[in-house]
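Just one protein chain is left out here, and the rest sit where they should.
For reference, chains read A, B and C in written order, and residue numbers begin at 1 within each chain.
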Amino acid sequence: MKVIADLTVLPIGVGVSLSRYIAACEKVLQDAGLETRLHAYGTNIEGDWDDVFAAIKRCHEVLHQMGVPRVSCVIKAGTRIDRAQTMDDKVRSVEEKL
Amino acid sequence: MKVIADLTVLPIGVGVSLSRYIAACEKVLQDAGLETRLHAYGTNIEGDWDDVFAAIKRCHEVLHQMGVPRVSCVIKAGTRIDRAQTMDDKVRSVEEKL
Amino acid sequence: MKVIADLTVLPIGVGVSLSRYIAACEKVLQDAGLETRLHAYGTNIEGDWDDVFAAIKRCHEVLHQMGVPRVSCVIKAGTRIDRAQTMDDKVRSVEEKL
Partner (left out) sequence: MKVIADLTVLPIGVGVSLSRYIAACEKVLQDAGLETRLHAYGTNIEGDWDDVFAAIKRCHEVLHQMGVPRVSCVIKAGTRIDRAQTMDDKVRSVEEKL
């Protein structure tokens, strides 16, 4: 099952500067061979459901290994059976109507 | 890895009455043996990471089998390595301070 | 415009124990006269759009006054014009189908 997802990771208990933890998660997603688009409040991810969610679990594990005591994430996940659609298709489809 | 999660499922393309689809997801979560608390905008879930996320994937699959063309969900997932904590602990901890 | 909302507040930069901050937000919501239901990953809120969102803004302001340097929140908000519905209606409507 193909999924388009969006992931926001919030490391808790390590102060206010979170970018090095977010970068570590980006590397996890890239190492998993997933298609990603970083934005200012998370990362769009495209791939097979199992691959995407294995990588998200790995993000939690890696952050805990880096010493983060609590990790909270917000995931949006969209699946459809009516037709194939990529992340770029979704953006283009909106932009055409602007 | 233990997780406390929150799941909101949004079936798209099947009109405005969504409760029978939400109920189908509740049954998936219960059949998976997970601890759940239904609320007005989703469901709290407690369990092992792999069990929780396998059940969420199953919710998407079951809804598509019921004929829902598109399913979007929002998942919040929290893990911590500093101490054990249940869903009930979290609520009690806030209520004590009110 | 009536709204059913769900609010999760994440204070950042104040360590791992967040319940006193969550409790402060609960008090803000209650002082605003809003109907609320606390759960393990946030709070359901019911009320007029402007009242609900004024209270959410106030949560951010109060946490910053308590010394929290960064506050991130996740809000879900649902409005409908086809019929009136309360938070309790939503839960009951699902439970009837279980």
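Everything below uses one rule, namely that a contact is a pair of C-beta atoms (placed from the backbone, for glycine too) under 8 Å apart; a residue touches a chain by one contact, two chains touch by 3 or more.
Note that the structure is a prediction, hence the values are computed from the model and not measured.
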Practice item. Spell out, residue by residue, where the missing chain touches chain B. Key: 10, 12-13, 15-16, 18, 69-70, 72, 74
Review point. For chain C, which residues reach the chain that was dropped from this view?
Key: 1, 13, 49-50, 53, 57, 60-61, 64, 69-82
Check your understanding: Can you name the residues of chain A that touch the chain not displayed here?
Key -> 4-6, 8, 16, 19-20, 22-23, 26-27, 37-42, 44, 46, 74, 76, 78, 80, 82, 87-88, 90-91, 93-98
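Everything below uses one rule, namely that only the chains that are shown with their structure count from here on.
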Review point. Expressed in ° and rounded to a multiple of 5, what is the rotation angle of the C-alpha superposition of chain A on chain C?
Key: 180
Revision key, fill the gap. Distance between the CA centroids of chain A and chain B (whole Å) is 19
**Study point:** Distance from chain C to chain A - Cα centre to Cα centre, in angstrom
**Key:** 25
Check your understanding: Of all residues in chain C, which are in touch with two or more distinct other chains?
Key -> 16, 74
